[in-house]
Every structure is written in structure tokens, then in C-alpha cells.
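Of the protein chains in this complex, one is absent; all others appear in place.
This part shows chain A:
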Amino acid sequence: MQVTSSVRDPLVTGGKTVKDVSHDISRHVENKPPKSWWLALAISLVLFVYGFYCVCTVLWNGIGVWGLNKTVGWAWDITNFVWWVGIGHAGTLISAILLLFRQKWRMSINRAAEAMTIFAVICAATFPLIHMGRLWLGFYWALPLPNAFGSLWANFNSPLLWDVFAISTYFTVSLVFWYIGLIPDFATIRDRAVVQGNKIRAEVYNALSFGWQGGAKTWMRYEAVALILAGLSTPLVLSVHTIVSMDFATSVIPGWHTTIFPPYFVAGAIFSGFAMVLTLLLITRAVFKLDDYITIYHIELMNIIIIVTGSIVGVAYITELFISWYSGVEYEGYAFYNRVQGPYAWAYWSMMTCNVISPQLFWIKKIRTSIVATFVLSIVVNIGMWFERFVIIVTSLHRDYIPSSWTMFHPTMYDIGEYVFTFGLFFTAFLLFAKFFPVINMAEVKSIVRSDSEKVSHGAHVDEEVHA
């Protein structure tokens, strides 16, 4: 039941009834996809195939085909890894943390955001896997299994091993959380297929829904499960980017050896994740005509989170600069002087502009409620967050302790190709999701739609009549 408040706008507009919700969301699964969907899928598949060729070349020849050199031993692969993992964080924030805070506006965006999380984590995982060279041996090396050296176990003191556990747990738990949410909606599609007489669809979606019926006891357990999964996912998501940041922070490289990294990385992750959620949702909303479910109010709230996290990131950048000076350590000082002034200053200032200055534009209400401005700025933020990781990784490495080792990093087509590969993978997966899965959590949205809105006012403004 939706309680219409005099200070808050309804979360779902257009006077939707519970039946409208089933219809509006399920019809994208039932109908043929629009032409724009086919076009987008074709482009994604082209990127995927080209990227796959580059990945195969890397696997065949080894990572020597990347642009790495003896000084810069980590560059695009780890940059892209951190970037994708960070993007995933927004999905968990929306579905878990906002659930714990009882923020009902999450309900129409959590499904797509969680899907984004899962695909982003898959994209992220491809980089360390491919970096291992013989990735079919990856599990053997990364997991604590008895191996050819007798029983020389994996090193649990290493942040890279923590990463293996963190990313795989994060992926598994996010997948389970997402799937649990999908079960009742698959049942809705199944029952519509029964009514429509489409036997194949009914069978497929019944299997996907695990024979869901929605009995009172099952729903009660389901809600207990959702709440606990949210409670587990909240510290989990914070731990994941904390551990990713420890890949750098536990080293002694000037520019990486920083205790501020964990909170700074988590804020940056949520910042870039929300930007990606906005990019995807604005397109999904337009293609599937979901304006009544993903309203300007949702977009505005997400933009406010972008201001908050973007400002935390900005403060972290300035703190880093201050501490590098205040510590009095000349190597630290030089690492940051080199970022601001050195050959990669263009990357540093791109990062500063995109991440610190551009989100501040959202203080202006006109900009944060404008779809075009939000779309443009969401892409700007993602570019900025890619540069952040590039700056942290490459500028800290390329000036080694001995000036004779100083180099620059130049990506080859295989560095770029692997990044393209993950874009192809991500968008192909997201488009398939948007076609075959309900993009909005119907069961949750139904619980906030006024069950009697048809009686109150059909198709008119619900709140006006209630206030009158």
C-alpha cells in the first residue's frame, strides 16, 4: 500500500494499478524487441567478437603483446579491473544498503542495477584471469588446493589472494540476491504465458521461477531471506573495494602506500557505479518507455548520491596531496608532484575535472533534473573514474627509484582490444537481460502502488485527489 504524503511525490506516476505493473514490465519479455535493441545488440556483438580475437591473441602469445615494460608492469589490465569492479558497487548499494535504510525509491531501479553489478564483476574478473596467461590453470593457482609442489598452499597473507575470495564471494552473493528477487517475477511471466496459451514460455519461466506460488509463509521467509542477504551484502560490498584498494595500499610504492585508500576507493566505486546505472537506465527507460517507473525523482536522487560520493572523492584527492607534502617523505612528495606536473599531468587534470568539478554541477536543480545533462555527466564521471585508476597505477610506477628506469606506458591494440572485449561482453549481457528478464522488480513495485488507485483516480494525479 502506498501512503501518499503531502511532502513527497509518489514513486510510481501515471496512476498505475497493480495489473498495469505486470503488464508494463512483462510485455517487453513477451513482445518482439524494438529495432533499436537489435541494432544495439549487433554493435555489442561486433565489439565482443573483435575483443575476443584480441583476447585469444593475448592467450596465444602471452601478455608480452600488451604495452607493459619492465618499469610499468601493471597498467590497463588492472586499471580496467578496478574500474569494472567499482561500477558493480552501485548495484549492491541500491539493493542492499538502500533496503536496510528502507528507501523505497530503490524498488524500480534495483533489478537493472544488480544486473549491472553481476555483468560488471564478470568483466572485471576477465582481466586478472587473462593476466595469469594460462587461465585454465587459474583456479589451481588461486585457490588453496594441494598442488604439484607437494602442499605449498596459497599465501593467505597476500591481498591478491584476498581479492580472489572477495570477488568470487561478491559475485556469488550478488547473483543469488538478484536471482531470489527474480523468482516471483518469473512466476508472473509464467502465469501470463499460461493465460496467453504459450506453452513453451510457460515451461521455461516455470523452471526459472522454481515453481514459485507466492504463499503467505513463502513470502514471509522470502522477506527474511532478502533482509539478511541485504545485511550480508552491505559489509561485503564495503569489503570488496577495501580489499581491491589493499592490492595497492599494502605495497611500499610511493603513491600507493596510503591508508586513505579503502574509504576513498569505496566512495569512488559508488560514485562511478551510480554514473553507470544512470547511463544504462536512461537508455532502458527511453527504449522500453518506463518513464512512469523510473521518474525524474529517481534520477534526481541518484544525482544527489553522485554529488555526495563525488565530493568524498574530491576531498580524498586533496588529502592525498596534503599528506604527501606534510609527511615530508621526498619519494611520496615527488610521486604527487609528478602526477600534477609530470608527463601524465593531462591524465591527472582530466581526472580532476571529470570527478571533482563536473559532479558539482548537480547542485543546480535544473541540471540534476535534466535527462540530457545527467546522461552526459554520467559518461563524464565514468571517464574520470577510469582516469583515476590509470593515474594511481601508471603514474606511481612509471617513475622508478632509478631515473635510468623511467619510462612511459603506451597501450597496444591488445590492451585496447581487451577493454573493448569487456564492453562487448557487458552490453551483450545487459541487452539479453533487458529482453528476457523483467527489468523492473514487479513484486516490489506492486507493493508501493496504491492497490485502490483505480478507484481513487484512473490515470489522473493520485496525490492531488488525496490532498483535496
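Operating definition for what follows: contacts are C-beta pairs under 8 Å (C-beta built on N, C-alpha and C of every residue); 3 or more make two chains touch, one makes a residue touch a chain; residues count from 1.
Following the convention adopted for this analysis, contacts and distances are computed from a predicted model.
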UniProt protein name of the chain not shown, from "ATP-binding cassette domain-containing protein", "Methyl-accepting chemotaxis protein", "Nucleobase:cation symporter-1, NCS1 family" or "Quinol:cytochrome c oxidoreductase membrane protein": "Quinol:cytochrome c oxidoreductase membrane protein"
Statement: Among A:Glu30, A:Glu223, A:Asp291 or A:Glu330, contact with the omitted chain is made only by A:Glu223
Field: Candidate in contact with the missing chain, chosen from A:Thr13, A:Thr57, A:Ser239 or A:Thr407
entry: A:Ser239
Message: For a quick check of understanding: of A:Arg192, A:His298, A:His398 or A:Lys435, which residue touches the chain that isn't displayed?
response: A:Arg192
Statement: Of A:Leu41, A:Ile183, A:Ala345 or A:Leu432, the residue touching the omitted chain is A:Ile183
- prompt: Can you name the residues of chain A that touch the chain not displayed here?
  reply: 1, 17-19, 22, 144, 150-157, 159, 161-162, 165-166, 168-169, 172-173, 176-177, 180, 183-184, 187-188, 190-192, 194-195, 206-208, 210-225, 228-229, 232, 235-236, 239, 243, 246, 442-444, 446-447, 451-452
